[in-house]
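What you see is part of a larger complex, with each chain still in position.
Each chain gets a letter, A and B, in the order it is written, and its residues are counted from 1.
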Amino acid sequence: MQRVVIKLSGSIFKQPFDLNYIKVLCESFVSLLNEGIQPIIVSGGGEVARNYINALRAFGVDETTLDEIGISVSRLNAKIIIGALGASAYPLVPSSMDELSLALNLGKIVVLGGLYPGHSTNATAALVAEKSRAVLFVNATDVDGVYTADPKIDKNARKYDQIDTKTLFNLVTSSPIIAGSYDLFDPLAIKIIERSNIRTKIVLCTPQNILNAIKGSKVGTEIVIK
Amino acid sequence: MQRVVIKLSGSIFKQPFDLNYIKVLCESFVSLLNEGIQPIIVSGGGEVARNYINALRAFGVDETTLDEIGISVSRLNAKIIIGALGASAYPLVPSSMDELSLALNLGKIVVLGGLYPGHSTNATAALVAEKSRAVLFVNATDVDGVYTADPKIDKNARKYDQIDTKTLFNLVTSSPIIAGSYDLFDPLAIKIIERSNIRTKIVLCTPQNILNAIKGSKVGTEIVIK
């Protein structure tokens, strides 16, 4: 069975939950499974994660522990997706690559949160794509692709249909402001898709965009290994 | 070292976090530790737990799994307390009685969330008091004691200074409305404090009330085993 990894932006889990949106999103994952494609979903942390992290940072807690809190919340978010998927989902949230290996064998949709402190969920999703030998990694986020500049600020910003990893790396490392506002990709995620030559697309998170990205329609920005 | 178990109502963890309140509360726990009393804190789930549980219940998820979600959130809340306690806290949240046994040995404040589906955090706290041979179990909640009726409804409702377990059992089981609105104690928690003869007090959650309850001042409602 072919596999695709879909990273869900934490913004999908803003409070209160938009149950209809989540339900429709999950129906599109089930439809993929029914067509013989095994989706692997990686949930971000979002608003609840930020609330807990900010509180703990105010108490002076170290950043590694804060990363772990973010991972815990992203796993709760994974439980929301599993609940919405029902019987099509593997019932547990794998917390290691070994658990992921076993979970994938059962032929259901597998849903994870974060795995390791120091990693963004983008980097985790890239490792998951590597481990599961996925044919595609879709980063479903809250912008509709990678821009030459922040489109909210720069009216002349232009969306890339394709961007190579070198250019993307420069974009996310040279300009901290853009990296911060987009949170599209971090250097580690780029390094991983480079080393394993993983096909990757960045799309605005909607059921239709995700299906289009998987079925080969032109949508968002495709990352080209270079 | 003498031990006291303090159950913190989930209402303490309402969003956004009241960092000052939590900080002051935790300073009172540290002062207990400095006086040679080892506090064991059990955190409830509160608002965030309810949000996740309600979403999953809407998706048709079974109640045992919902209990487990509540436990996961209560453990995140325990991390907030650990963060506020700093170096006075055992750094991890025990997830079993065996871990609790080992944690207690280190002489720091130990903070837990829930442990088992089907259990309220009150019942969990009662078991923790039993296992740790605590001299007192303080249920710090959002009312200032047990009343003969719901004081918000019945103007003649009178607070008990003491209540025996039989009367409390009848109160929480015969009247579902009162049980629901107070959430003071459930039948299992009562059964546990009865079987092990655990001294128990119900107080409004403030640093001063908790210290008063531990130091023997009259506050809230004391439960008498019968």
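Rule of thumb we're sticking to: a residue touches a chain if its C-beta (ideal position, glycine included) is under 8 Å from a C-beta of that chain, and two chains touch if they have at least 3 such contacts.
Here the structure is a predicted model, which means the values were calculated and not measured.
Colleague: Can you report how many copies the full complex contains, not just the 2 shown in place?
Modeller: 6
Here is the rule we use: only the chains that are shown with their structure count from here on.
Colleague: Between copies subunit A and subunit B, what's the superposition rotation on C-alpha atoms, in steps of 5 degrees?
Modeller: Angle of rotation between the two copies: 180 degrees.
Colleague: Please compute the C-alpha centroid of subunit A, do the same for subunit B, then give the distance between them in whole Å.
Modeller: 37
Colleague: Mind pulling up the subunit A residues that touch subunit B in the complex?
Modeller: Of all residues in subunit A, those touching subunit B are 15-17, 19, 22-23, 48, 51-52, 55-56, 58-61, 65, 69, 72-73, 75-76, 79-80, 83-84, 86.
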